[in-house]
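Report on the structure given below.
With one protein chain withheld, the remaining protein chains of the complex are depicted in position.
Labels run A and B following the written order; every chain starts at residue 1.
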Amino acid sequence: MDSKAHKFRENAKVALLDPDLQRALGKARGGFVDARTQAFSCLDRHAEIQDAAKQIKDHTLSVLDEYLVLFEKNVNKVGGKVHWARTPAEARKIVLDICDDVDARRIIKGKSMVSEEIALNYALETAGYDVVETDLGEYIIQLAGEPPSHIIAPAVHKTRQQITDLFHKHHSRLGLKERVTDIPDIVNEARLVLREAFLSADVGITGANFLVAETGSSVIVTNEGNGDLTNTLPGVHIVTTSIEKVIPTLEDLSGILRLLARNGTGQEITSYTTLSTGPRRTGDKDGPSQYHVVLLDNGRSEMLAGEFKEMLRCIRCGACLNHCPVYGAVGGHSYGWVYSGPMGAVLTPLMVGLDGTKDLPNACTLNGRCAEVCPMSIPLPDLLRKIRVRQNEERITSVRARWFMKAWGFLACKPHLYGWCLRILAWLLSWLWGKPHILRLLPFVHEWTATREFPKSQGFTFQSAYRKAPNSHE
Amino acid sequence: MSKARDSILATIRRANGSFPQLTKDAISWPQPRLNGGLAENFVQSLKKAGAVVEKVSAEAGIGGCVSRYLQREQLPSEVVVSDDEVLKLSDWPELVTVHRGRPATRNDKVSVTGAVHGIAETGTLVLVSGEQNPTTLNFLPDHHIVVLRESSLVANTEDMWGTLRERFPIFPRSVNLISGPSKTADVEQTLQLGAHGPRRLLVILVKGEKIN
Partner (left out) sequence: MNQPSSPRPSVGLLVTCLVDLLRPNIGFAAMKLLHEAGCDIEVPSQTCCGQPSYNSGDLETTKNIARQVIDQFEFFDYVVVPSGSCAGMLIKHYPKLFEAEPKYRNRAIELASRTRELVSFLVDDIGYRVPARRLNVRVTYHDSCAGLRELGIKGEPRSLLESIETLELTEMSDSEVCCGFGGTFCVKYGDISARMVSEKIASIEATSADFVLGGDLGCLLNIAGCLSRVGSKIAVYHVAEVASDMIASGPIGKDAGST
């Protein structure tokens, strides 16, 4: 999908005033946070596990080429095929060629953020394929024609009422005329409709949470079971994934799995963790006869050498989104691209460019809650600050803001002059207090006074009072 | 080899060394301790995840346990059973129609499969695909019944990978770690069982050692 991140401000304004969205976000906010706390309350040796997770990812990334080549070798050994794609366009072409090769008509999909990253649905639909998302959340937003608003809960922004309306609109023509309003009925109706898709699809596309180099397996972690029907029923299984997902061994998978679901949904473990290794074997009575892994780069290999390399440890658990107060206020769509919240505010500028993503790294208070919960110890606020530095260096930051900072910086390095300016300002602010009609004219002040009273200053500065009477505290 | 492959690997190799060089052997995963016995942990976790657990004292009792479940749930007396060796040792009550040796189809309501291991830490069943074990049995029917020998329980997944490596020199096509029935919370974060996979998961734990 094209990035709409340049519209962050407008998007956020609309989001803040959308009562349905606010209701949906309100419900999600506390739920995820409490569930995570609960899930970790009973995990023995949490801190040590987190340390090991960071180390194993760092180790893997330090010799990533070796693990990717090993993964490829092991996929080949069991009759699968690995495809390498530098760009989203290359990845789309690989998938389109495979589908074309097997004369596919209907394609079913399990949730894959890489597939969102490469805008695969649009490409497949444009090429004339019938594409059905099967994760319930993804299915809902596919019906709505929207991108996901959360990396693990794509339809978290939708209320039940909105889902009822969507189902009614789209399922009526399938003969399901009755409006379903209760959650069990909604889930049942989706099950009924999607079952047909599962049983008639030619190609199944899933993502991968991990790739295990040792065995050549792609791993998906799900609750619904749609991913498993997707990778078992159709004749062709395509995994759309990216190069940083590889981990060395099965034991490493065990270790990281202890963190993934606890941080995401707050579960100890999800209902299904599935390792897929190649196509159906001789004697197998089901399973796909072709198995393809599409390995996307899209800027990741470049990140490896630079100051954003730590972002490659991300396992897409969603904890940073769930704990981000800005995400909680404006929702995922405000960020304008597939990744949102703190991890999205780092990844989007790096993947779609600093131009057009100006607001993402700035719309953050650097409160650090994301880094505090991150199971991979990614210093998200530091990375956001580094993007701000780049914006400044590349003059993406507005001229006004840069000059303001320079002027203020000049003053701040002249204590005497600064002291005088501050004294005048203190007096001025005290005089202006209670004169909102004048205050409103000052730059930035309206952003504050729209919802908050302007603070009353004491009319003098600390330093001026202190120099006059240094011992007044004794 | 493709141009994309070469170019990606070349970029990665240029970056090698930007991460701390830590040998794999220097990293060890701490394993959480269990509070209590294997079976106790296993059963508790599974129940918490919404599964039903029954115990039988010998393989012969599996069929009866399945039959009682079918009656209780008011299901038709018809099951698809995998060729897993543990299931071959069971007696099946006459009123239950048993289909064997085939994958699941859209009309199958109940499947019965074996599991190679159970993981006590998380209440996880480990199912492995193969000639005797079509994967569709694990996901397509509304009710999935899994039979596991208590002697196959291990504490953590780490205790199992070594055995799997030995048993399957070529890693199985599909390894399914199942820790509960299918569920979703995609509508207003409200948990609902039976999204796309089995609505119900019944686990039958067979006491005692494997009989050869």
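One rule holds in what follows: a residue touches a chain if its C-beta (ideal position, glycine included) is under 8 Å from a C-beta of that chain, and two chains touch if they have at least 3 such contacts.
Keep in mind that what you see is a predicted model, and the values were worked out from it rather than measured.
Novice: Where does the absent chain touch, in terms of which shown chains it meets?
Specialist: It touches the following shown chains in the full complex: A.
Novice: If I consider the whole complex, including the chain that's not displayed, which of A:192, A:405 or A:438 touches that chain?
Specialist: If we include the chain that is not displayed, A:405 is the one touching it.
Novice: Using the definition of touch stated at the top, determine which of A:42, A:174 or A:389 touches the missing chain.
Specialist: Result: among the candidates, A:389 touches the missing chain.
Novice: Determine and list the chain A residues touching the chain excluded from the picture.
Specialist: Its contact residues with the unshown chain are 9, 12-13, 16, 325-326, 329-330, 359, 362-369, 371-372, 385, 387-393, 397, 401-402, 405-406, 408-409, 411-413, 415-416, 418-419, 422, 425-426, 429, 433, 444-448, 450-463, 465-466, 470, 472-474.
One rule holds for everything that comes next: only the chains that are shown with their structure count from here on.
Novice: Per the centroid of Cα atoms for each chain, what is the distance between chain A and chain B, given in Å?
Specialist: Computed from C-alpha means, the inter-chain centre distance equals 30 Å.
Novice: Across the complex, what residues on chain A touch chain B?
Specialist: Within the complex, chain A contacts chain B at residues 24, 27-28, 31-32, 43-45, 48-49, 52, 55-56, 58-59, 61-65, 68-69, 77-78, 83-86, 90, 134-137, 140, 153-156, 158-160, 163, 183-184, 186-188, 190-191, 194-195, 198-199, 215-217, 223-226, 228-229, 231-233, 243, 248-255, 257-258, 265, 268-281, 283-287, 295, 297, 301-302, 304-306, 309.
Novice: Which stretch or stretches of chain B touch chain A in the complex?
Specialist: Interface residues on chain B, with respect to chain A: 2, 4-5, 7-9, 11-24, 26-33, 45, 49, 101-103, 106, 122, 124, 129-131, 134-136, 138-140, 156-158, 161, 164-165, 170-190, 192, 194-198.
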